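In what follows, a structure is listed as structure tokens, so that the remarks can point back to it.
With one protein chain removed, the remaining protein chains of the complex are shown where they sit.
Up next is subunit A:
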Amino acid sequence: MSDPIDPAVAEDVRRPSYGQRRRDRIDALAQAGAVDDTPGVSLIRGAWLRLRRNPVFLTGAAITVCFVVLAIIAPWIAPWDVTARPLLDEVRPQTNPVPGPQPGHPLGGDDRGRDLLSRLIVGSRQTLIVGVFATLFGLIGGVILGTIAGAIGGAVDSLVMRIVDVMLSIPSLLLAFTVASLARSPSQWTLIVSIAIIQIPIFARLLRGSMLAQRSSDHVLAARSLGVKKRAIVFRHMLPNSIGPVIVQATLSLAVAIIDAAALSFLGLGNPDQRQPEWGQMLGLAQRYISEAPHLAFYPAGCIIVVALGFTLMGESLREALDPKTRR
């Protein structure tokens, strides 16, 4: 009755698919880093000069440093042992399941009478370990795949990149969830492996994009004209010049890895061992008391948000500082 093509529907048709949008974003990042009009070292120095005065970067860096320091010294500054149950006497399963704040326990306790503040502090360790290792393994896997695709090219490149595209077309958390649920007994390694797997295609596509730009660059041609061997060209001339955007992406990926790890752990796919507290796990346990004691969920969730924000602010300002297009 109206127009043959509903504008809303047409809009929807033109919208690129989920996988396409992710691929485009990664490629844009590869492009940004691959622009080779400024030499490497001065680019980094210039970026540092800009970063030093950037309040966004400083905020992100401050949060990140606080968090890392906290995670390292956690066992020494936590007022209580995470397995001790000093507030056990306060727990009344029927009337007061979660002891509130009181002297010596500024955040109160949890449903088993353990000190909440101590568990939050120590929980930062697991979160950091999962985030860092997942990103590290994802980075290693992605760099290997991206180097193979970018250096060999041709059919190998097509094969690797099609696999990567398939992985990118699956929503990442869903893929991580699927991988994690394959594990016989969940642990933090389940989290690390499943999150590393969803990071691999992102790094692979990013690195392959900037490797391709390097392959046709003048200095690679010059190296070839001097008979330099293929392996030296790949590892000495192409890889060091294309790794920049990948490192930036790794900073951003840390935040995503922490959030994803918390999400999986919340869903019960993480480490079930309560002697090793973890924010996502604490969030999952808080569900039962969400109406009586919302603060039990609020504190770990708040920590996750702040830490993820710290890494994101740092990564985004790093990306902007290194991106020649946004440079003033």
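One rule holds for everything that comes next: a contact is a pair of C-beta atoms (placed from the backbone, for glycine too) under 8 Å apart; a residue touches a chain by one contact, two chains touch by 3 or more; residues count from 1.
In this section, contacts and distances are computed from a predicted model.
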- [ ] Identify the UniProt protein name of the omitted chain, choosing among "Acyl-CoA carboxylase subunit beta", "Imidazole glycerol phosphate synthase subunit HisH", "Fe-S oxidoreductase" or "ABC transporter ATP-binding protein".
- [x] "ABC transporter ATP-binding protein"
- [ ] Specify the residue from the set A:Ala28, A:Cys66, A:Ala223 or A:Leu267 that touches the hidden chain.
- [x] A:Ala223
Task: Touching the absent chain when the full complex is considered, from A:Thr147, A:Ser172, A:Ser210 or A:Asn241 - done: A:Asn241
Task: subunit A residues touching the omitted chain (full complex) - done: 36, 38-42, 217-219, 221-229, 232, 236-237, 240-241
